[in-house]
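Written below as structure tokens is the structure these notes are about.
Removed: one protein chain of the complex. Kept in place: all other protein chains.
And now, chain A:
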């Protein structure tokens, strides 16, 4: 756990970061989409609270919306959820049409969103920025997000923390930050542990284990990235193995 595995070395040696993310993020999410979606139905309290406190008729974005679990959190706002994974967007679309929500879904890359700048009241991007594989691209992604905000608009960003001593993963300060996290695709899994959002297991030789790239954020790093992107941190914190920050344009 204190140094990179062979597969991680291979991942790091892929020179083009976009290609690296294609192999170790986008392809993987498309492969695990239905199973992944199955484990993602609970809304995280701070995200839910952020969305519920938006005013009637607000217009926002959910960048990297996954299965769209936040699109209907507030029935009085309109959110365009986007994601790179067309498989996850399919699920988001279906989920969203079942719940009488005004929100909508589309497939797009978080670095190339098909929207005007200066036109949204809020953005959320939950557990997405940590999938960009260089500091430059993570900062660029935050810059792109805040460029879409109106003056005064707020973005809520969540990223996975390096400091997870209390999780079963046990990562902590000093450990590698650019890692591959296994996802075990259980084919005929029926019973599910309700407290278990991720399914990283131990069966690394199993052919159905898919490896996803993550950059684990250490304390203060999200805020540094936000500032480098030209944003101001409004409030921030740590919740359930994640660092989060509400930011706005300076």
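Definition applied: a residue touches a chain if its C-beta (ideal position, glycine included) is under 8 Å from a C-beta of that chain, and two chains touch if they have at least 3 such contacts; residues count from 1.
One rule holds in what follows: contacts and distances are computed from a predicted model.
Comparing "Molybdopterin synthase sulfur carrier subunit", "NEDD8-activating enzyme E1 regulatory subunit", "Cysteine-rich DPF motif domain-containing protein 1" or "Multifunctional methyltransferase subunit trm112" against the UniProt entry of the hidden chain yields the protein name "Multifunctional methyltransferase subunit trm112".
Contact with the omitted chain, checked across A:97, A:166 or A:186, is made by A:97.
From the options A:46, A:73 or A:89, the residue with contact to the chain not on display is A:89.
Residue A:113 is the one among A:113, A:157 or A:229 that touches the chain missing from this view.
Where chain A meets the missing chain, the touching residues are 18, 56-57, 59, 75-76, 78, 80, 82, 84, 86, 89-90, 93, 97, 100, 102, 104-109, 112-116, 119.
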